[in-house]
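Only one protein chain is missing from this complex, and each of the others stays in its spot.
This part shows chain A:
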Amino acid sequence: MAVDPLIELRDVNKYYGELHVLQDINLTVGKGEVVVVIGPSGSGKSTLCRTINRLETIQSGNIRLDGQPLPAEGRALAQLRAEVGMVFQSFNLFAHKTVLQNVSLAQIKVRGRKRDDADKRSHELLDRVGLASQAAKFPAQLSGGQQQRVAIARALAMDPKALLFDEPTSALDPEMINEVLEVMRQLAREGMTMVVVTHEMGFARSAANRVVFMADGRIVEDRTPEDFFTNPHSERAKDFLSKILKH
């Protein structure tokens, strides 16, 4: 499947003290692929997502992005992070800046764009996520779904090679989940490489190329959504699916 690997994790291990949260993780995400990571809470899926841009450090193994090993702290790491957008569960919009400034800030400071160019691009992106009219507001004045769409626009503004989503809809009211998922589906259709940690099985079915099922810090299954949902191999996955698909 992965013809042209963009994100590669090899034998990655991570501990929180005694707790072995990531155990011998091997994962390859190809260019243009959408990989959805699911699993019970505490299975290490968010941690996995956060190691890819080194918001979490790992104890052993290696991670490559577009062929390059992930650098340690410093300028090189910052540059690499600019290539990988991240969308958080709690949105994390800069609370002291307007929506427009949120989207423009890193374009100006990291990409070195002129303010006018950056703002123009921001307006385009805000328009794309359906929030063109909210540019002058502060994040706290928006609903959760709107904030998350701004966060997606902010990540896109860096023209990243890949986007990481760490439970992007888990903090949202049910009626706002779809507006965010719709933006994500759109991105998936346009060929963006995405790693999505989520509990939205509908999204996994409809938008993912692969589903990675994690439990207890390990990748238990890594298959197409159709295969996984209709015919899970492991007991762990069967048990998980029976619990969440019932209601």
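A few notes on this one:
We adopt the following convention: a residue touches a chain if its C-beta (ideal position, glycine included) is under 8 Å from a C-beta of that chain, and two chains touch if they have at least 3 such contacts; residues count from 1.
Just so it is clear, contacts and distances are computed from a predicted model.
A chain of this complex does not appear here, and its UniProt-recorded name among "Amino acid ABC transporter permease", "Cell division topological specificity factor", "Mannosyltransferase" or "Pyruvate dehydrogenase E1 component subunit alpha" is "Amino acid ABC transporter permease".
When the omitted chain is restored, the residue from A:Ser90, A:Ser133 or A:Ser206 that touches it is A:Ser90. Screening A:Ala106, A:Leu126 or A:Ala237 for touch with the missing chain picks out A:Ala106.
Contact residues of chain A toward the unshown chain are 53, 55, 73, 75, 78-86, 88, 90-96, 105-106, 109-110, 138, 140, 151, 154-155, 158.
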